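All protein chains but one are shown in place.
Showing chain A:
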Amino acid sequence: MLKVDNIDVFYGNIHALKDVSLEVNEGEIVTLIGANGAGKSTLLKTLSGLLKPKKGVVLYQSQQIGGKPAQAIVKNGISHVPEGRRVFSTMSVEENLELGAYLRNDREGIKKDMANVYELFPILGERRKQPSGTLSGGEQQMLAMGRALMAKPKLLLLDEPSMGLAPLIVKKIFEIIKMVNEQGTTVLLVEQNANMALSIANRAYVIETGKIVLSGTAKELQESEQVKAAYLGGL
């Protein structure tokens, strides 16, 4: 579904991604784990068109999308949940969701998807008229995910959904990611919480200072000594 081939991305002067390649197949949950500053978010931003690769190709459904504007990419079915939630805080929950469907025109479909989001996240339904800035961190994360789902993505890019959340909420968020995936959305998940990410993923990549250093099935990586030592707390 998505094939990234040897891309180089610069953040100003910083060479953030070096020769990165990765692949996501339809229906999978793929996770990208790595420390702060390894280039995880940069990779997602490149995929969603917020950054442009200097070199290399990004193929999505066999179409080159690297360097295309974000609007075109969202329209093609890739939706990005940015790091740190970034909800539109003075707008109500409902208005946030409506903006998620900004590029769509099918009123009926939008209505249906909104109902679906409220089903996935019942708390959002209860708070639909509330300004989203007044939601808790976990609720905002759910809203950010719901908003991205409103674009009806085939591929959902999630940037650290567990950031700054209580363990119980993290568990819930990951359950929902699994549900979303079961409903037919492919997921590329960027995480620092390697344990959690590997527990729901099919395959995984490990990124270190802009380079992919390891890849394999989630199970393989969970058992890899290298990963255990560096990301799973050596247990």
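Everything below uses one rule, namely that a residue touches a chain if its C-beta (ideal position, glycine included) is under 8 Å from a C-beta of that chain, and two chains touch if they have at least 3 such contacts; residues count from 1.
Definition applied: contacts and distances are computed from a predicted model.
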Practice problem: Consult the UniProt record of the chain that does not appear here and report its protein name from "NADH-quinone oxidoreductase subunit I", "Branched-chain amino acid ABC transporter permease", "Acyl carrier protein" or "Alpha-E domain-containing protein". | Solution: "Branched-chain amino acid ABC transporter permease"
Quiz item: Among the options A:Ser21, A:Ser92, A:Gln192 or A:Ser224, which residue touches the chain absent from this view?
Solution: A:Ser92
Self-check item: Selected from A:Val117, A:Ala151 or A:Ala218 as touching the chain missing from the view
Solution: A:Ala151
Practice problem: Pick out the residues on chain A that sit against the missing chain. | Solution: 48, 50, 69-71, 73-75, 79-82, 86-92, 94-95, 98-100, 102-103, 144, 147-148, 151
